[in-house]
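Here the complex is missing one protein chain, while the rest keep their positions.
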Amino acid sequence: MRLNTRSISLEVKPSHEDKLVRLLVDLRGGRSVGREGEPGHYPDILARLPTCHFLSICMVESSDYDPLLVIEANFDGPEGPFWAQLQAVLGEALREALRCCKRPLDDTAELYDLVTAHRSRRDPAPFLERHVMRPKAFFHGNRGLPRERILAEKALAEAVEQRLHDGGGAWNGKSSEDVRLALRSQLMPRFEWLGQKPAARIPLGESLLDWAKLAAVLFLVLHLALVPGAILAALLGNTALGVLLALVAVPVWLFFTRYRRPAGDVGTSSSNTLLSLARTNAFKIIGALAVLFLLSWPVSASVNLVAKDMAWPEAWQASARQLAWGIVWLVAVLVPAALIWMRYLERHDSSQDGPVTDPVALRQMREMEDWIPQNHMVSVVSLRPQIPRRAMSYIGTPLIHLALRAAVRDGYLGSMRTIHCAQWAFVNNGSRLLFLSNYDLSWESYFDDFIEKAHEGVTAVWCGSVGFPPVTMIIEDGAAHGRAFKNWARHSMSPTRFWVSAYPTLTVDQIERNNRIANGLCAASLPPAAARQWADDL
Amino acid sequence: MTRTGAPILRNRTGKLKQWVMNRVRAALPGLFAAFRRLWPIAKIGSVHVVTLHDDVREVLLTDKAFKVPYAKKLVVLMEGHEAFIGMQDTDAYRSQLGRLESLARPEDMDWLADATEQRAEAIVAASGGRLEVVDTLFRTVTFDILEDYFGVTKPEIGDMRIWSTRMFEYQFLGSDESLYEEIEWMAPALLRHIEDIIEKRRASGDFSQKDLLGRALALQQQGEKGWDDLFIRTMLSALVIGGPPQPPMVLPQALEQLLRRPDALASAQKAAREPDEALTFGHIFEALRFDPISPILPREATCDCVIAQGTKRSHKVAKGDKVLAAIQSAMSDPRRIPSPGSFIPTRQPHEYLHFGLGLHECFGRHINRAMFPAICAPLLRRKNLRRAKRPAGKLAYEGFFPASLTVVFDKD
Partner (left out) sequence: MGGRPVSDKNLDGSSWKLAKSHAHEVQGMVVSGFSHLPISQTLLLQFKWPGTAHGGKWLQKLEKVAPVTPADGKQDSSVSLGITATGLRKMGVGEEILAGFSQPFREGMFQTDRMRRLNDRVGKDWSECVIKGGPLWSANTPFDHAGDGSGQLANLPRRDSIEVETELTVHAILIIHCKEAPEAAAWAQRTADVLKQCDVDVVRAKETTLGFDGEGMVREHYGFVDGLSQPIPWDEKAVHDAPPEPDPVNGIALGDVLLGHVDGHHEVTKGPLVERQGKGLADPDDKEGLDLLFNGTYLVVRELRQDVAGFWKSAKRIARSMGPDPKTGRPFGEDWVGERVIGRSMAGDVLRPGGVLKRKDPAVPDNDFLYFDDDRAGLGCPLGSHIRRGNPRDGLATKPSQTKSLLASSNRHRIIRRARKFGPYIEDRMVDDGVERGLMFGVINADIERQFEFVQQTWMMSPSFRTLFDETDPLLGPKSHFSMGAEPVRRRVTVHNHTRLAGGDYFFMPSLPAIEWLSRL
């Protein structure tokens, strides 16, 4: 079953802010059990939301906009049943929360009235569903593991632990494979599924689809990027085009080399600069352009055939020439020009060096954090207005998503693997970026990871946001400014008022470990080396 | 073990008609699926068939606009007196229901379960490995136990099982002439019988708390308001008509569904042997999702109103129109029910509408919750439980009523 990541964001009436906070605090206070004050652990909710991995209900506050009610849900399988379950558990609280929200101005207004009317018995789920957002990008650390399997493998790992403990020194002198086989036969009666081949975490079809989607979108974007050069090629002869190219490209590149470096004391000497990435991946880029050429050729030939009434051989030839020029223009002019535009914006950006985090909000955030090995955060930032920036956000974010989806199979972002479920979505009509994350360990360590291990990607995603630390060439600097980035991120956050985790004691790494243990035990036999490696996880 | 005497069910449906009825029953899931997709709120004449989960909930929860159509016939059965089953959400309704609810106690459920299981076990044990379940097991146990619980003893002349089953049929299902003729004498007979019991009980001075009648009389003695003989009589009569006829209808259907699904049957048997009564109940309830006691619950619009207002399928209903809330369809609606085609005995309570919803949610739900697993468990625990050879091993119907189903199992 596929893990779905969704969120709902609704504007709250300022007059009802306190009421909503009280409602959410009560929701939490009335349910939290377990370790003192431990959030995230609500057995009644978890039992009744059997597919839910993480659920949060927050009120996002800022002095820049009216508060937002944000409901985040990560669950296995189809949506409709999930919302029905949520309604069954929290229905009346949800209705009360909706009463704190503004009446929508769109065609859901009538439904809103019916759901929130005095003594209404109308189900809130259908209204919520109308406002469900699909994230523009999301990330799952333990991709392909449904909640049921995570919990089953946890139970198995614990049983293994217990067996090993009970066994004492009995294992001495045995081989890893002996140990494995012994455990397997001892645990088989309780965990019958050990007899079955474990389901593929990411089925081949899904993998292929991931790559196909990425390839299709990339092709579309790049193919469009060839159009300016191709049109020029259709209008001008080679000589004229060459002269024009030289006249344009030389100043563009000159300008670019001057402009690309960080201004002032912004530089953080991060090693993965955009240009060095381009250099190290030069062969891949050339390969991609070759593929692009081959794929675009028939498209362009057909256009020539129809629009210019050419014969096939002529059309092939003409389009090859146009495409070649298109690529030359793309690489020699369009890309540097776009980067210059980006650099121009970056050099004129305002970055908020001293963002003020409301002390009361900060206190509440900290109070909710670090009770269990997992934590939750919600952040909303405003997007910068310029066209390339918005284009980056609206197109770049989904592209990054597709790339991550296709390329990251093992949960590692760079070398960090602490994210269970994270998502980015645009709220308030696309003017703001909502970020929700369920991660391991402390907020500090999470952001240190971002800063130390994944700052390029983080910078790319957030560089279009108001107040973000100064950025160079889309991915450089930015989040590498450790404290500035942390302060900015904290100030964009709001306290997580209500948050549920289905496996509050497990980190992403531990879930993977349990999965390796389980998969290893499912095998009827393992070669000695594999068995030793398997035993390392015990 | 079957008691001798007149057949309990009326044998009036012709073979062809019965065959058609059975086919329609079997075709319902497909039919509903098509309706949900193509015509979620179907209007046929002045009848509206509501099939989506959301809309069914809305209809059932909106009791003000969609009232239960039971009042008219109830008045006949109760000789002009109102009973809560047919009433709107009024003070009188709440008062009646409140008084009645105060009689049944949570701790009764343990006793009910124990007594039921003992009775069922005795019947199964005595069967010798071949058992007709509808009458011999389900009906016998239900009536015996509930009669005890209500405090309504068997009449000397006549058969309580026939009376209440017939009146149940009249109230909720049919209304043909011959049925009405029977009702005309049975309804007063039952009321007289109950009046008689009340009188005798009071005279005996036995106000023991073990049955509902005893508790009611004790309250009457204490001078509590509202516990006059008329009320006690009407309530007991409503309970006798509305309650015991139902388990012999649904439990055979549940068993039939289990017998069709070897995996589900095996897991139900495992749960019964554990014994995990919650899980056993889960199996029965889930089996019923595939063939509930009634595919629809009828309602009647009390005003001009709209179903699914605020959505694209917004649908107007005129005052007086009939609205059929298809609970069977709602319980299989993939938009709200996860994997509706799968047999999942651990589903969430909200996914089931067997007991209805809202104002008229079944009064007997707690009793059923206690009795269902207790009746079935002794049978389910038997090894190698399977159908008898056909035709006896096939669930046969008389009209809407399951008539017979014979199973066999290994003797211990």
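Each chain gets a letter, A and B, in the order it is written, and its residues are counted from 1.
Here is the rule we use: a contact is a pair of C-beta atoms (placed from the backbone, for glycine too) under 8 Å apart; a residue touches a chain by one contact, two chains touch by 3 or more.
Note that this is a predicted model, so its numbers are computed, not measured.
Seen in the complete assembly, the chain not on display touches A.
Only one residue in the set A:T268, A:S319 or A:T472 touches the chain that does not appear here, and it is A:T268. Touch with the chain omitted from the figure is made, among A:L3, A:I400, A:A489 or A:L538, by A:L538.
Listed by residue number, the positions of subunit A touching the unshown chain are 18, 21-22, 25, 28-29, 32, 35-37, 157, 161, 164-165, 168-169, 171-176, 178-179, 268-269, 359-360, 362-364, 366-367, 369-371, 373, 412, 414-415, 440-442, 444-445, 448-449, 451-453, 480-484, 505-507, 509-510, 512-513, 532, 535-538.
The criterion applied here is as follows: only the chains that are shown with their structure count from here on.
Taking each chain's centre as the average of its CA atoms, subunit A and subunit B sit 50 Å apart. Residue ranges on subunit B touching subunit A, taken from their complex, read 53-54, 57-58, 61-62, 309-311, 334-339, 346, 348-351, 358.
For subunit A in complex with subunit B, the touching residues are 48, 50-51, 77-78, 80-81, 84-85, 87-88, 108, 110-114, 121-123, 125-127.
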